[in-house]
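This part shows chain A:
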Amino acid sequence: MIAYALYFAYGCFGLALLFCLYRVVFAPGLSDRVLALDTMAINMIALLTLFGIDKGTGMYFEASLLFAMVGFISTVAYAKFVLRGDIIE
Partner candidate 1 sequence: MIAEIVVSVLLVVGGFFGLVGSYGLVKLPDPMTRLHAPTKSATLGVGTVLIASLIWFPARHGALTWHELLITLFLFLTAPVTGYFIAKAHMHLGWSRDELPRPAPGKDWATFADPDKASLVDGRD
Partner candidate 2 sequence: MSHLIIAPVVLPAVIGPLIILWMRNDLLLQRVFSVAGTALLAGVALYLNLLAAGGEVQVYRLGNWAAPFGIVLMLDRLAALMLLLTAVLALAVQLYAIGSGWDRKGWHFHALWQFQLMGVCGAFLTGDAFNLFVFFEVLLIASYGLMIHGGGEMRLRAGVQYIAYNLAGSTLFLAALGVLYSVTGTLNMADMALRVAAMPAEDTALLRAGAVLLMLVFAVKAALVPLHFWLPSTYANAPGPVAALFAIMTKVGVYGIIRFFTLVFPQDAVTQSVAADLLLPAALFTLAIGQIGILGTRHLGRLAAFAAIGSIGTLMIAVAQFTPQGTAAAVYYLIHSTLAAGALFLIVDMIGARRGDLWLRLDRVMPGNGLVAALYFTAAIAVVGMPPFSGFIGKLLVMQATGAAPAMVWIWATILITSLIAIYAMSRAGSIVFWKSVELGPAPVPAPAAAAGPRLEPDEPIQNLGDAPANWLAVASVTLLLSGIVALTAFAGPAMRFAEATAAQLHNPDAYVSAVLEGQEDTK
């Protein structure tokens, strides 16, 4: 049962990734794309967690944590760039 649930979740987040990709490619403005990128990182964390459940390993936790941090920082950086030009002022 858990296997099917996993496959379902894999499928959902994989598809979600594609939706994000679509929004990165076809978007009216930059902020949409940044949003899509942020969402992509979050979906990736989900996929990584699923992978960890699937393989029964906690080896990928550090990566997930880093993805979360990096997603946050880079989104803020992109947005700050749009807003101010200078991200460290």
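The candidates were selected such that all candidates are chains of the complex that A comes from, given by their letters.
Throughout what follows, a contact is a pair of C-beta atoms (placed from the backbone, for glycine too) under 8 Å apart; a residue touches a chain by one contact, two chains touch by 3 or more; residues count from 1.
Note that the structure is a prediction, hence the values are computed from the model and not measured.
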Looking at chain A, find the partner in this complex that touches it; the options are 1 or 2. 1
Candidate 1 touches which residues of chain A in the complex? 1-2, 4-6, 8-13, 15-17, 19-20, 22-23, 28-32, 34-36, 38-39, 42-43, 45-46, 49-50, 52-53, 56, 58, 61, 64-65, 68-69, 71-72, 75-76, 78-80, 82-84
